[in-house]
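Below is one structure, written out as structure tokens, with a few remarks after it.
The other protein chains are all here in position, but one chain of the complex has been omitted.
Our next item is subunit A:
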Amino acid sequence: MTRQPPEPVQVIKSRRDAALAALLGRVPYINFMGVQFDRRGDELTAILPFKESLIGNPALPALHGGATAAFLEITAIIELGWAAVWPQIEGGTPPDAVPLNLPKTIDITVDYLRTGLPRDAYARAFVTRSGRRYASVRMEAWQDNRARPFAQATGHFLMPDQSRTQG
């Protein structure tokens, strides 16, 4: 019985990171907002590094509620797009051959729980259900304290055709 030796960890990591970078690099608005993603295995945490141009209320100062909504929406879209390409990345498909279609937002409802402070924010998206066509996603954003989110959201997304291949 022959058995393939496991891939070196660097090879796996660089393939996953390249696929994630390719996903993010396609969307100019993600770059405009400055959103980054921290990857641990398949788990993603979105990071919104603070910058002056995210301020919505200079008097407090506080993050713009729209920027918070945008941050959560980006988190959900990338989470869904990432989950869709993960099986192919793990199957050894080269990152540049993986189709990178992102889902489209149908609706999003954002609850503002407390003021977004002028500092870095983090977010995660939890895919409650992902069907062939529609996905339902819950999002949560926090700053200093994970247990005290400053915004949460739920949204529905239209899945791209190519993600159906994951079967």
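Going forward, a residue touches a chain if its C-beta (ideal position, glycine included) is under 8 Å from a C-beta of that chain, and two chains touch if they have at least 3 such contacts; residues count from 1.
One rule holds in what follows: contacts and distances are computed from a predicted model.
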Name the omitted chain as UniProt records it, choosing among "RNA polymerase sigma factor", "Tryptophan synthase beta chain", "Carbohydrate ABC transporter permease" or "Thioesterase domain-containing protein". "Thioesterase domain-containing protein"
Where the complex has a chain not shown, which of A:Ala69, A:Val98, A:Ala123 or A:Val137 is the residue touching it? A:Ala69
The listed residue (A:Leu54, A:Ala123 or A:Val137) that touches the chain absent from the view is A:Leu54
Those residues of subunit A that touch the unshown chain are 26-29, 31-33, 52-71, 73-74, 102, 104-116, 150-151
